[in-house]
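A single protein chain has been omitted from the complex, and every remaining protein chain is retained in its original position.
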């Protein structure tokens, strides 16, 4: 069992659809502790990314994912632009030349992606950022090593959901939400929420 | 029976109190068809006028009324400043040197005052201004010539009230309310309203 | 009422004190009666140019006092014409022997108060001329009204008139420039929200969340009509058409375009409006050769804008380009 290139393309599209469906929700979350643009930012970026897909859909997975990353860097802006851009560029670097991915490939790619996000944003778990969704998702993937891909992806999405929820009580220490200090507690982090969507659509579409 | 100097002073004070009590009401009327300042304008002016009273209360009626007029010109501003200023200055000119007024003196003084207002503002009856309250008040005074002063003043106040009410259906043709054209119909004119207060307090206090 | 103020009655004196403290290099502020003069005036042999009106329209007029524009401004209470004593003192203060021009916006109160002041000044031997601005096309100009309101053109007229005075032209010539700007200028305004007069404490009018007022006055006076909120494109089309057709401005005309914010409108929206206006005028063959974009004649915190055009010729263009150094308008100095 492997993850096909076409399902990677499907996943990108599905993520764009999920972002569109959750645009106002993400923006509402960002209104509470940020500046009310996370939904619009991600939507603008993913629309551009989907627009770029036809030019690379027949290339290898690494090229596709790198292109998505570069597109996001050039269109999203804000904090999420460099972070999601780096995430996809690292996914792409890790999968360069591949036409399909094993579970181990995918796990390694996500590890590289998370590494890139942390290198760029310097956030640790517990600081109320997308890292709080991505880290448990990666851990779940690692724990599922050797098992069925669908099950592993599902476990990783579930872990991302739990990670997302874990941000609610946290006091933000990174990004714009850190400016409100204690008042950020009680609100769900928008970036962790979009990151869960990323991994949920991955579980739903990668095969 | 005559009107005493002291009752003239009382009247000025009572008019100031009536303006204060109706400040928000006058401003509300001015909000609908003007610029929401008639109450504040008249209040500012009458406070200053009352403040000036002690310096002239022992002078003749003409001096008192002229001083009030000049004070209003220098403190009210807007359309009502020159108009009420002129009104009082003309009352003063007409009563120069007098220590008491007969009904005929008062009627002549109001005639001069209205003449001054019309000369300055060029409004005719029916154009939705203070002239609509002052004109019938003067007419009522004239009709009451020879009768009891109290009754004449009462009739003149009642006529001013009717004149004030007559402005409601009118379309404004003078002053700021004329800018709204047809939309001014249905609203009571603020200046006619304050002019009624002027004549009502006269009826209540002149003796 | 949400305002950065102390007591309603202290708004004007305290803001004037702030202006005085901030701009001592350009202006001097007198109180009781209130007026603002150029720090370097009176200038012998130069016509003095004065304006004034209610407060709440800042920077107009006080922010326009200085080299190349006004010699004095008389601020009244909020939205209330100043009084003759202010204008008289200002007239005397700026009199350099060449006469004084009063630029008066066409409101009954302003006109009457300036008239009384001019009579008093003339009685003291000062030559006074007056020009009444009345550029607001939203108001029907007929025998049955107080005529059109003076709005946006006033700002532009003050600039060009001030430049003419700076050239030591005669009172008659300076007044003629002012009259010419007024005659070649037209304005239309609109509001998205009401303003709140400090003394009144509540909005002058209510405007539902999906409506706007077209043809609003600068004191929150009701306008031509209330309509459903429209796009910037439609709003500009509607307002610019009313302005263009009124003079009318014709294909081949060169104009000064003034996109003005009413006080609560952010600059990003004014630039967007300017973009629409230029496109609209281009379609009519009218060329914008000079422009002013910003909040210069305001209505407290009202959100909205006004569009003003002035047809330019060589003389007016040069007067517009001439140096000006005031708190609110400055170039070439």
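Here the chain labels run A, B and C in written order, and each chain numbers its own residues starting at 1.
Assume a residue touches a chain if its C-beta (ideal position, glycine included) is under 8 Å from a C-beta of that chain, and two chains touch if they have at least 3 such contacts.
What you see is a predicted model; the values in this text were computed from it and never measured.
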| item | value |
| --- | --- |
| Contact list for the unshown chain, restricted to visible chains | A, C |
| Which of C:35, C:64, C:205 or C:274 contacts the chain that the document leaves out | C:274 |
| Selected residue (touches chain absent from view) among A:33, A:65, A:110 or A:133 | A:33 |
| Candidates C:137, C:200, C:300 or C:322 - the one touching the absent chain | C:300 |
| Contacts of chain A with the absent chain, listed as residue ranges | 24, 27, 31, 33-37, 39-41, 44, 73-83, 120-121, 173-176, 178-181, 183 |
| Positions on chain C where the hidden chain makes contact | 2-7, 11-12, 14-19, 21-22, 55-56, 58-59, 63, 192-193, 209, 212, 229, 231-233, 235, 263-276, 278, 288, 291, 293, 295, 298, 300-301, 303-305, 330-333 |
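As a working rule, only the chains that are shown with their structure count from here on.
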| item | value |
| --- | --- |
| Identity of the chain that, by mean CA position, is farthest from chain C | A |
| Gap in Å, rounded to a whole number, between the CA centres of chain B and chain A | 75 |
| Intercentroid distance (Cα basis), chain C paired with chain B, Å | 32 |
